[in-house]
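What you see is the complex with one protein chain gone and the rest in place.
Per-chain residue numbering starts at 1, and chain names A and B are given in the order in which the chains are listed.
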Amino acid sequence: MKLSPKTAQKIAKTLIWSAALFVLVVLVAIILYILIKGLPMINWGFLTAIPRDMGRSGGISSTIVGTAMVTAVAIVIAVPLGIGTAFYLAEYTKEGMITRIIRFSADSLAGIPSIVYGLFGYIFFVIYLKMGWSVLSGGLTLSFMILPTMIRTSEEAIITVPNAYREASFSLGGTKWQTIIKTVFPSALRGIANGIILSIGRCIAETAAVALTAGAVLRMPTSLLSPTRTMAYHFYLLATEGISMENAYGTAALLIILIFFINVVVNAGVNKFMSKGK
Amino acid sequence: MKKFKEKLSGRIFFALALSSISALALITVFIIYKGAQTFIDVGFFKFIFGMSWSPGRDEFGIFPMIIGTVTVTLGAAAIGVPIGICCSIFLAEFAPSALQNIFRPAIQLLAGIPSVVYGFWGLLFVVPLIRNYLGGPGLSILAGAIILAIMILPTIITISEVSLISLPRHYKDGSLALGLTQWQTICSVQLPAAKSGIVAAVILGLGRAMGETMAVIMVLGNAVALPDSILAPVRTFTTNIGIEMGYASGEHQQALFATGIVLFVIIMMLNSLAQYITRRKAK
Partner (left out) sequence: MNVLYLKKAIIISLLILSICLLPSCRGAEDRVIAAGSTSVQPYAEILAEEFALAYPDTEIDIQGGGSAAGITAAQSGTAEIGMSSRALKDDEKGLWVVEIAKDGLAVIINPANAVSDLTLEQIRDIYTNDIVNWGEVDGSDAKIHIIAREEGSGTRSAFEDLVMGKDRLITPKAIIQGSNGTIRQLVAGDPNAIGFISLGLVDGTVKALRLGGVEASKENVISGSYKLFRPFLFLAEREPEGPAKQFIDFALSEEGQRILSNEGLIPE
């Protein structure tokens, strides 16, 4: 039996709609489950109190600060490096062996599992460089992890800036540096900003790489050499060690809200703001 | 002054690029340096095809983990790829713009949820479902494949959608004008034209599935034996590193780095393949 094109169209349409709805339902199921269980836990005290009794009671303030510090270190290091490298690749060199090697290694390393970065960070930063389990070790490890993505997204953004812009700038007597700063950079900013936002989200959500490098300590971190525990790892420990399901859900709910805020709200905001500016 | 600034800026960019490259090289060299000894001590074939992983007795064979990694990844692809491609077609062709505006951020959110949350959800929902309705301990290839299928959806959907909507408009218009239905157009014109992008999406999705650690540690069961069904627990490369790294020292640690090298090489091959396919198309 051969289906008439019209029947096939109907069946396919139904299948495709149901696949899409299925994905939405799964997403809603995961998020609602965590939010329903976790939101009631979140209050001012939970956000501002230091965890007590292994996290069984008290809040999660030190893990929030720890996450922020580790992420900040990673971003402060990876963003300038990533953007600089991207500009070098896109504007300062000709296509050739070197650019291809850099691109290939960035692409390959972007796909390397975070656990491998954790492995590297643990032996190299924690043990070999004697930084110990610390905000610094964790942040450096994360910066290595997000660097390839930073390079590639920024480069992508720079390449898509039309050549006419550059030519216009040059023809007005602009030097290369002026062209980059005044013309290319502002036009590529939106793409670069999206890359940074995604990287922040990845740092916050990361567990495997920081578990081996930042430590598991619940005290409030006071310096870059303090050990700390990030929210994602705190959630993992609370949930798997069966310490406190309530606090685990609370932490997870906060993580999801944060990720939603960063990946969706801020990203949309940046896109809107940038496109208005044009 | 102007010239100096020009020179300086060039130098700075070069220095930044150089530091990035050295950082990337450092990781690669370091991991290989740390793990290479195992290939020498244990022997390449004994390491890859060895059936027994028992660091306490100096036995380092990762064959069961190769099988574990492959089955879980293929399982995730079998579930995730059709759904993902359907979703990308949905976004590119069927979705009303109101739904698009919900769907796109939803996919972004899906991509951002921490992997531990997926794992936890899998442990609470998927594992008991499998245990109660299909039998076995619940922690299984199937559970891992389901969780990973969800986790690779954003990669597959985003990349395939981009390759679908970047097709020239006249492909579609021409086909529709010939009286073909929308589905026929998708099947016989748009999907073939976007093939390379979609294949690249699938390959990158596979790489993502293979590299995932924390979510699968929680739902796979991590047994180091050859699985006899999809309801049996298995261990993958990543879970092997994740579960034992904290405890390892000496030869055991080297063997874990060697596991990392194997993973590294496989993922690099997958990425090169994806790049090759996309680039061949671009030419």
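Going forward, a residue touches a chain if its C-beta (ideal position, glycine included) is under 8 Å from a C-beta of that chain, and two chains touch if they have at least 3 such contacts.
Fair warning: this is a prediction, and the values are worked out from it, not measured in the lab.
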Task: Full-complex contact with the absent chain, from A:Val26, A:Leu39 or A:Met54 - done: A:Met54
Open item on the list: Please identify which residue in A:Ile159, A:Leu224, A:Ile257 or A:Met274 touches the non-displayed chain.
Closed with: A:Leu224
Open item on the list: Suppose we count only contacts with the excluded chain; which residues of chain B make the list?
Closed with: 5, 52-56, 64, 123, 127-128, 131, 136-139, 217-218, 221-225, 233, 235, 243-244, 246-249, 252
Task: For chain A, the residues touching the chain missing from this view - done: 52-54, 72-73, 76, 80, 126-127, 132-133, 136, 181-182, 185-186, 215-219, 222-225, 227, 240-243
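In this section, only the chains that are shown with their structure count from here on.
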Open item on the list: Taking the mean of the C-alpha atoms as each chain's centre, how many Å separate chain A from chain B?
Closed with: 17
- [ ] Report the residues of chain B in contact with chain A in the complex, numbered from low to high.
- [x] 2, 5-6, 9-10, 12-17, 19-21, 23-28, 30-31, 34, 82-83, 86-87, 89-91, 94-95, 99, 102-103, 105-118, 120-121, 125, 150, 153, 157, 180-184, 186, 204, 207-208, 210-214, 218, 238, 241-242, 245-246, 253, 256-257, 260, 263-264, 267-268, 270-272, 275
Task: Touching residues on chain A, where the partner in the complex is chain B - done: 5-6, 8-9, 12-13, 15-17, 19-20, 22-24, 26-27, 30-31, 33-34, 80-85, 87-89, 91-92, 102, 104-120, 122-124, 144, 147-148, 151, 175-177, 180, 201-202, 204-208, 212, 232-233, 235-236, 239-240, 248, 252, 255-256, 259-260, 262-264, 267-268
